[in-house]
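Heads up, one of the protein chains got dropped from this complex, but the rest are sitting where they should.
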Amino acid sequence: MDLAAILALNVVNGAASLFLLCLGLAIIFGMMRIINLAHGEFVMLGAYAAVISANAGVNIFVAMLVVAPLFVGLVGLVVERCLIRFLYGRLVDSMLATWGLSLLIVGLVTTIFGNTMQGVATPFGGFSIGAYRTSWYTLFLLAVALVMLVLIYAILRYTRFGLIARAVMQNPEMAAVLGVSPARIYMATFSLGAAVTGLAGGVLAPVSGITPVMGGAYVAKAFITVVGGGAAIISGTSSASALFGLVNQLGAYLTTPVYGEVVLFLAAIVLIRLLPQGISGRFFKGTI
Amino acid sequence: MNGPVKLTLQALAILAACVAVAVMPSYVDLFQLMQFTLFCSMAVLALSLGFIWGFGGILSFGQTAFFGLGAYAYAVTAINFQDSTPAILLAVLVPALFALALGYFVFYGRISDVYLGVITLTVTLILFNVFNSTAGDAYAIGSARLGGFNGMPAVPTFNMPFDPSSILFPEQSWYVTGGALIAVYLGLRLLLRSSFGRVAIAVRENETRAALLGYDPRLVKLLVFVVGGGVAGLAGALYVNWGAFVGPTIFALSLSAEIIIWICIGGLGTLIGPIVGCFLIEYLVSQIGTQQAFNANLVLGAILVVFVLLLPKGLVPTVRDLLLAAGRLARERNRRPAGEETHALPGGHPVGAE
């Protein structure tokens, strides 16, 4: 019973982390059809922003939930203006350029901060379920993931920005005729995606090893989850995160953590083979 | 340029390359020779992706999967047989078969562009994870222990074919590696001139049209992919021969990224471009390593971004276009006094004809 509870908690935690990690990438991919291969580095920058400001005396929650998304959102804005806007409609080129960007950011951070960084302690502490110990932070991550899900859904569904953004994604020419500037929407969308990614980096910082190359571990996972989820940002990403989180944790439990990842990747390949349009392309058509 | 002139020039270039390989040991010291040997094995890897991406339209984000499998296949066989002859064969065969299986899964499942990238990337990660966790006696093939993250040290290097007692000296290894690069280049060049090569280029140009003419794009792409896998495997064997070592970092994404950078810089859709890009970048990285003024990632990333934005064709096609334009200009100047009209058409060059 205790085992089942802790296992369930791990699955939920895995799915929540994955969802947080992917949401920013999904916003950018779903709306702009740009694959941002520097996504992992945006996560890394979020983590660095949170850790550095926390070590400088900023409240840890402010550092994670405010400083990290703001900083990475700004980075996203700069990147969109200097790089991405020249590459709309050129999927492969945008992948290559953002891959170059990811190397550039890794090199920059290494040059400035060196190869390792003092992390921050995990807030809250732990509790026990029977013989198993776990941390309250797991539940905090879940809460953040849920809040983000609701928040992004609300933005897309109920705000003027969300409406315009969805219209631009459907038909950029038509939106331009209606007086909406697609360029500004793309800019805002990319920054929003970057900020959400920065937030993920911030809240994952206390439970991750902080190094310049930490993004490499995330980008592939996020990439396959988003593609596996399909174009619908909320329904696709949440369903793919839940599925892959489950597969990952069960795989890790039944074998070893390393093979847990292998099982996750295999599941992703099979899923993409069976559903080339992703989960949402098949089961949640027309949702967001 | 007309056909015969071009062929002569190409033959001369190949001859020059052969001479360069032959005389190199008498001009450079052993350390530099080893360095060049490494560059040439990497250039074979560059050709493998340059071929499938430039001529098959298949962008693999995980070409190191085949490179690494080739390297491991070589190491395992060489340790077991203590002879490099079957090891080199298997280093080509194993990745080619793996490419066949993976390619069948991908191309016959009608998975395209982005998804192909995702899958190749993911497969590379899987291989990295799997080989990384093969520490311990349980993971051994015959007498070869895979060694987990420590990799496999002291792998036997190349010997004379079927004569394990005569191990090649570094100079001989250089001849083999440089020769292999030239041979692979020539082989791919000939393949592209064959009917199959022309059909492959047609499929890359316009898949729908090729299918409507009766060619099966799935089969064509699969075969291109398999050839690329085999060539990458050969590069893996050459690489292990250079360092006598193989470890799971051979599957690292950073190397996959580097191959893509070589091709972007040298020029996609050419065979010479990837080789040029590889030599330039590898030389640059080795210089950065000795200077330590800049971080290699920083420089590579900046170069890639700059090329995608400003020189998307890459060096070789850009230089070729400039030369052609200059040649045309010179010819027009010469002809104008005679009042002769030049070609109405801009001088086109068939794809992959340099």
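By letter and in written order, the chains are A and B; residue numbering begins at 1 in each of them.
Here is the rule we use: a contact is a pair of C-beta atoms (placed from the backbone, for glycine too) under 8 Å apart; a residue touches a chain by one contact, two chains touch by 3 or more.
By definition in this document, contacts and distances are computed from a predicted model.
Between the names "Cytochrome c oxidase subunit 1", "Ferredoxin-NADP reductase", "ATP-binding cassette domain-containing protein" or "Formate dehydrogenase subunit alpha", the one given in UniProt for the chain missing from this structure view is "ATP-binding cassette domain-containing protein".
In the whole complex the chain that is left out makes contact with B. Contact with the chain not shown here comes from a single listed residue; of B:5, B:138, B:154 or B:212, that residue is B:212. Annotation for chain B: contacts to the undisplayed chain at residues 195, 198-199, 201-202, 205-206, 208-217, 345-346, 348-351.
To be clear about the criterion, only the chains that are shown with their structure count from here on.
By the touch rule above, chain B contacts chain A in their complex via residues 59, 105-106, 109-115, 117-119, 121-123, 125-126, 129-130, 132-133, 253-254, 257, 260-261, 264, 294-305, 308-309, 312. Per the touch definition, chain A reaches chain B in the complex via residues 35, 83, 86-87, 91-93, 95-97, 99-108, 110-111, 216, 220, 223-224, 227, 256, 258-259, 261-262, 265-266, 268-269, 272-273, 276.
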